[in-house]
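Let me begin by handing over the structure; questions about it come next.
Missing here is one protein chain; the remaining ones are kept as they sit in the complex.
Chain IDs A and B follow the sequence of writing; residue 1 opens each chain.
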Amino acid sequence: MGVEQKLGNLGVVTARLEDVINWARTGAMWPMLFGLACCAIEMMASQASSYDMSRFGMELMRASPRQSDLMIVAGRVSRKMAPVLRRLYDQMPDPKWVIAMGDCASCGGVFNNYAIVQGVDEIVPVDVFVAGCPPRPEALIHGVMTLHEKIKTEKIKEWA
Amino acid sequence: MTQLEEITVDEIKHLVSARALQGETMLLNMGPQHPSTHGVLRLLLELDGEVVLNCIPDIGFLHTGIEKNMEAKTYEKAEVMTDRLDYLNTMGNNLVYCMAVEKLVDLDVPPRAQAIRVIMTELQRIASHLVWLGTHGLDLAAMSVFLYCFREREIVLDIMEMCSGQRMMTTFFRPGGLWRDVPAGWEEAVRNFLKIFPDRVRQYERLLTNNPLFKDRTQDIGVIDAETAMRWGLTGPTLRACGPALDLRKTRPYSGYERFDFEVPTHTKGDVYARYLVRMLEFTQSLRIIEQALKKLPGGAWRSDDRKFVPPPRAELGVSMEALIHHFKLWTEGFLAPKESVYTAVESPRGELGVYLEGDGGPKPHRVYWRTPSFVNLQALPVLAKGHMVADLVAIIGSIDIVLGDVDR
Partner (left out) sequence: MADHRQTTLQALQEKFSAEASEFRGDPRLIVSPSQIREAARLLREQYGFEYLSGLTASDYWPQYNPRFHVVYVFSSFQHNCRLEVRVPLADEETVLPSISAVYYSADWQEREIYDMFGIRIADHPDLRRLIMPHDWEGYPLRKDYPLGYEEVQFTFNVDEIDLRKPKPTE
């Protein structure tokens, strides 16, 4: 900050490297299409016209895990789907984040039985849990904003 | 949780042709995570170049154990799980379950509740067809249709939120009637929707119906004739596009549908384009039903009075001893059902949705079986897809309109 005052208006801004990288990461985070059940419909609704998620940078939903950085686990994860989920998470390149959308992904939801994994944090490390059955599109967007704020507090020395 | 195991070709040898085993044709996995499979559906395709020779669906990735879980809850509490089966037709699932319970214990439903049930179910049908149209268009690379459809769907979801507080998983119908009466402003909201929606339907038709690209991708794709279709158990718009006017709202009317005047659209060709046309016509028919029902909406009670099955309103609890006893018994133990079985079916946007409910004399159901249309319709996919290319397969899956919650339960 002090440098600009001495050099004048050169069109140069200085900031900490951490802030710039975190800002760039939150600016265009592409979610991976991982809609499983009912929450997927609300995810589609939040991507559509009324609650537009592309205002927050999530313009595209990439189907390929290799090209996405955010995995929104939207819906209930059954025991048959669990290894597939883990394999897709492993295929995503770093940096990657996971939002557990809905009650079924957070804790098993209404279904406390043999067929549903009780909370997707048994399989992948989760950054943000969004509650609701299904969460409103506004709740999902709030979850995404919370994730952005969490990323803005990340430090270089943790991953460099 | 099992580790991912490789399935060797030996296990599916009896399903693929001999050319695949020699390596002449390719076995491709269209995996559970795919943008166009409308959910977690896994297809094993046997391809000769781009042409699909055989397509083996592998389902179960969304199996939730709903049927077993409902056996562990009382009749009224198990209704919460019914929304989550076919999550695009939540009111329809509630309706068929409530109808089955009412048939089992012989409970009456007042006419106001029946009329409101019809209106909400038809609104739900419109919302479900909007999602179908949006995702079908999206699969065929018409993305603007997706955005327009979801804009209309928001209006319908606002009406549902007004009634029950929830956009999708409403659980608004209860055995005996409704959860509570519709709020003030509901009728006006529905009339507003009826005013603007016909024009929107015309917008979608202008975009797609005579579009040469759309017609090229959908005509003569996935053709099936009526007799084979019925043998495969297909119901709903998929069957009506082949010819037979089989609509349970007309043939076996329920919940007061016999009082309304509407048509059942059919087509003869049986291809993807025919199914599209049938569903587009169903929009206007649903609007007709809602308009008639709204005009003749009776007043009066919105839930049955039979206190053996329906909890009393809270205002009565302070003044009446019987009300308190009924309330206590119904919320702690639940009502008892006879040791008999019933099968009830309604017309969901996908086909015949049926519930086979068996009681055992106690407060919890002995067996709840959901005859879901997507499960039965998906069986016919190998027959529909034979000889088409992979891109056409996407159009066919979209036209059958499957919902994986329905398929896997």
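To be clear about the criterion, contacts are C-beta pairs under 8 Å (C-beta built on N, C-alpha and C of every residue); 3 or more make two chains touch, one makes a residue touch a chain.
All figures in this text were calculated on a predicted structure; none of them were measured in a lab.
Return the single residue from B:V51, B:A189 or B:M230 that touches the missing chain.
With B:V51, B:A189 or B:M230 as choices, the missing chain is touched by B:M230.
Which listed residue (B:K77, B:R200, B:K215 or B:R252) would be found touching the missing chain in the intact complex?
B:R252
Where the complex has a chain not shown, which of B:T284, B:S320 or B:S341 is the residue touching it?
B:S341
Touching the hidden chain in the full complex, which residues of subunit A are there? Just list them.
Counting over the whole complex, subunit A touches the hidden chain at residues 79-80, 86, 108, 112-115, 118-119, 121-125.
For subunit B, which residues reach the chain that was dropped from this view?
Counting only subunit B, the missing chain is touched by 1-2, 5, 7, 11, 14-15, 59-60, 63, 65, 67-69, 72, 103-104, 106, 227, 230-233, 235, 244, 246, 251-252, 340-343, 345, 352, 354, 356, 358, 366-367, 369, 371, 375-376, 378-380, 408-409.
The rule we apply is simple: only the chains that are shown with their structure count from here on.
Where the centres are mean C-alpha positions, what is the separation of subunit A from subunit B, in Å?
30
What residues of subunit A sit close enough to touch subunit B in their complex?
33-38, 40-42, 44-45, 48-50, 61, 63, 75-76, 78-84, 87-88, 110-117, 122-123, 133-134, 136
For the complex, which residues does subunit B have touching subunit A?
Spelled out, the residues of subunit B in touch with subunit A are 1-4, 31-35, 39-40, 60-66, 68-69, 80-81, 84, 87-88, 131, 134-135, 146-148, 150-151, 153-154, 157, 167-169, 404-405, 408.
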